[in-house]
Structures are given as C-alpha cells and as structure tokens.
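Dumping the structure here so I can ask a few things about it.
Note that one protein chain of the assembly has been removed; the remaining protein chains are unaltered in position.
And then chain A:
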Amino acid sequence: MSAELTRLDVTALQAALAGGETSAVEVTRAHLDAIEATDGALNSYLHVDGETALATAAEVDRRRAAGEELGRLAGVPVALKDVVVTDGVPTTSGSRILEGWRPPYDATVAARLKAAGTVLLGKTNMDEFAMGSSTENSAYGPTRNPWDHDRIPGGSSGGSSAAVAGFLAPWAIGTDTGGSIRQPAAVTGLVGHKPTYGSVSRYGLIAFSSSLDQAGPMARTVADAALMHEVIGGHDPRDSTSIDAPAAPYVAAAQQGAQGDLTGTVVGVVRELGGEGHAGGYEPGVLEAFRTGVDQLRALGAEVREVSCPSFDLALAAYYLIAPSEASSNLSRFDGVRYGLRVGDDGSRDLDEVMALTREQGFGPEVKRRIILGTYALSAGYYEAYYGQAQKVRTLIGRDFLTAFGDGVDVLVSPTSPSVAFPIGQRVDDPLAMYAADLCTLPASLAGLPAISVPCGLSEGLPVGLQVMAPALADDRCYRVGAALEAAQDAARGGTFLGQLAARA
C-alpha cells in the first residue's frame, strides 16, 4: 500500500481518505518513508519535520473519527517551496543569509493550506531567492531530476518539481517570477500553473520581484492544480496588489475540459515562441512534441491559428532589467541587523563593513549578479534608459496579448521551455544560456497573465511541456484547455504521464 499511496494524485488520495481506505497518518508516513529512502539522491527537501507532520495527520484522523468538521484538503500532504514563510518552520529561500531563521508568522498561502487541513511534509529546495532555472543556485546544493539524476529539475521551484515528480509529495507550492513554476513543471512532467498576477496572495512569499512574483500549484494533474489554486487563491487584505474578485471555479473548468470537447475554442500559436523564423535555440524534439500537442487540441475541436506577438522578442531583455531592479531593492533588508546571518561583528568593524561582509558571505554569485544589475539599472542617469525602457516594453507585450485576445483568440500556446532538462553543470558558467530557459514563460509573467504548463510528450526520453496562456483572470481557460490536452494525451498513451516514470522505477 505504502508505495501506491505516494503515487496517487490528490483527487484519488482525497477519495481514499474519505472512504476510510487509508488514514492521514498512513499517507503521511508513506511519504516520509519515501523521502527517507530517496531524497538523499534527489535533494528536493531542505527541511522535513516528520514528527510534526505525523502529529498533524493524527489530529486529522482523530477529527475524522470523531465526526468533526474537516477542511477541504484534510489529511492531504503538501510540500512548500522554501520561499514560503512558515510559522516556526525554518525558511531560507535557498540562501545562506537566512540559514537558521524561524519565522514568527505564516504566509497567506501557507495559512490557507493549513486551514484546509493539509499536512506539511517540508520545505523544498530552490534557486537562491528564486533566481535561476535549474536549482543549481541553491546554497544547499542542487536538486536532481527524478527522470535523470544527472539533469536539472528546472528552477527555481526545482525542489518542488523533483519532490512531486519523484513521488515525495502529491503536490507542492511553487512560485513563478519569470517561469519558475512552469519550466520546472515542464522538465519533470508535471502540471504547473502561474495564476493571474494578484489572484494569489504574495503575503509571506520572500520577495524576488514584487511586480512579477506569483505562487501557484505544481501537481500531477490539471484537476489537482485547479483544486490547489481554489484553496490558496482569492483576495487577501494583507497584499494590496491582491485582486478583490471572487475566485473562478477552476476545478469545474478542469472537469469540463477533461470531457475533451474544445469546439469553438480558438487557440493561437505564438509565432515568436518557436514558430517560423523564431525557432533558433529550440530543441527539435521539443518543437515536435509541442506540435503534436497542438494537433491534439485541433483534434479536440479547437480552431488553431498562428498569431504574431512581435514584442515578445524583447521580453528577455526587459525581464532581466525589471526583475533584478526590484530584487536589488527587495533584498536590501538582508543587512544582518534583525535576523539571519551576521558576519564580522567582532567589535573591530563598523556598521558598513559588517553589512557588507554579511551580504558578501550570505549571498551566492547569481544573487550578487542580479543585485548589481538592478542597482545599476536604477541608478540616477541610467534609470530611464534601462528600467524606464523595460517598463515600456512591458506595456508593449501587454498590448500584443490584448491584440491577440481581442482578435478572438481564447488562449495562446507555446512550448513551455525551449529545451528538455539539461545536464547539471552545463549552464552554470553561462548565465545567458541559463536565462534562455525562460524565453517562453517571460511574456505572460511581464503581462501578469495566467499560464499553465501541461506535459505534451517526451523528447529524448525527457518530459516536454506545452504552455497555455489566457487573459487576466481567465485562469479557468488554462485549466479547461490544459485538462483537455491532458485527457487526450492520457488516452493516446493509455496511462498518466508520470506513470511512464513510475514504470521505470
């Protein structure tokens, strides 16, 4: 039973728990055992507190037995990316500078999952401060891809992707600034959704780039992702950028999509994301899997058009000015005064030296690179040329989306990432090659739009993701189209996507 419990998706787990076929303690123990057995190799978790997890699970079982009211996700284990602040639980954001910090409060996302009755398994590894696409920038060592241990699990939410794909958690929270949910989901064969900016509270997410950061679900099925989104989403008065609108019924949208009828849905294929004249840097196997996916959407009744979004070519440059600029400011609070690391405070150094030493030793090279980039871009005399220009590009990208959606396109699609999981170490010395992994995910990030990555096949035996982008607050379209594709893929394959990985084990 134990190994089977870790292979169930959440919808199945909920049924098994509700039907009394298993208990929250059993489910939790199965995952803790799996972590014990295999996470030494994967390094997907930074912190696991089995005792607390089992106590939480036992409490759920007791309440269930007593007939007390239970949360919607009672007894379902979950993993949180270590960027999510959790009360009393070590939270590092993958950085040395926060080593040992135990927050005194819960992020809204963590609080909502707690209130729904989930069992926190632990905190997952990530690129330091979510800066990276491979999880190699973690101060606590790289995470490995369950499909191939010599390859990256994507990033920055690579601990979450590896844990879920590696059957060490049924689902996990990721965060996405430029693609950090979608790209790791794509390269590990998961569903990952970046919600509309403002639809999930950012309160308690350690900020990387405030105008871009969003938390979202990483799961094995579209329906599970939709379920988690419903639980964590909705207005939060603690986040003033949170949208005060009722959450759409995402699960219903996924269920509707799974019926497999996309008649009347217009799908736009973005030329600038892997289309003709824009395919440089895309692996042929990725493009082939993507086109298969598009063909499947057409076969389900969707009308497929090619759409041009010329400003998307500028997304990478704009992103690497805006995100580092905001990061340079967001990371200023790590000064060694109030919490975390403090270096050199031995009475012989003044304040500036202690702050500088703390940041010198507390931050890794990629974080420093981006702080310097951002500091430069915001400097007097350069602000207009860099930050100002990048904001204009951002406006143009938003307009391209509006034009496309205004022309009757319901969703836009592209490959999620130009490549499959690359070998660990391959791009660490080439930041620009690393940044290219986010090429397809950046436009939706910059425009604040929802986008989901759904598996669409294998290339060289490694997962490929298809991205579905929708207008603001139309996250339900991502779930509907994503679930339709998933159903078609599963039907063609005769099993779930991750079943292929399970079969290898």
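What we mean here is this: contacts are C-beta pairs under 8 Å (C-beta built on N, C-alpha and C of every residue); 3 or more make two chains touch, one makes a residue touch a chain; residues count from 1.
By definition in this document, contacts and distances are computed from a predicted model.
Selecting from "2-octaprenyl-3-methyl-6-methoxy-1,4-benzoquinol hydroxylase", "Protein translocase subunit SecY", "Aspartyl/glutamyl-tRNA(Asn/Gln) amidotransferase subunit B" or "4Fe-4S dicluster domain-containing protein", the unshown chain of this assembly corresponds to "Aspartyl/glutamyl-tRNA(Asn/Gln) amidotransferase subunit B" (UniProt protein name).
Of A:G94, A:P184 or A:G204, it is A:G204 that touches the chain left out of the display. Touch with the hidden chain on the side of chain A covers residues 84-85, 91, 93, 98, 101, 103-105, 107, 202-207, 209-211, 237-241, 325-326, 328-329, 331-335, 337-339, 351-352, 355, 375, 378-380, 383, 387.
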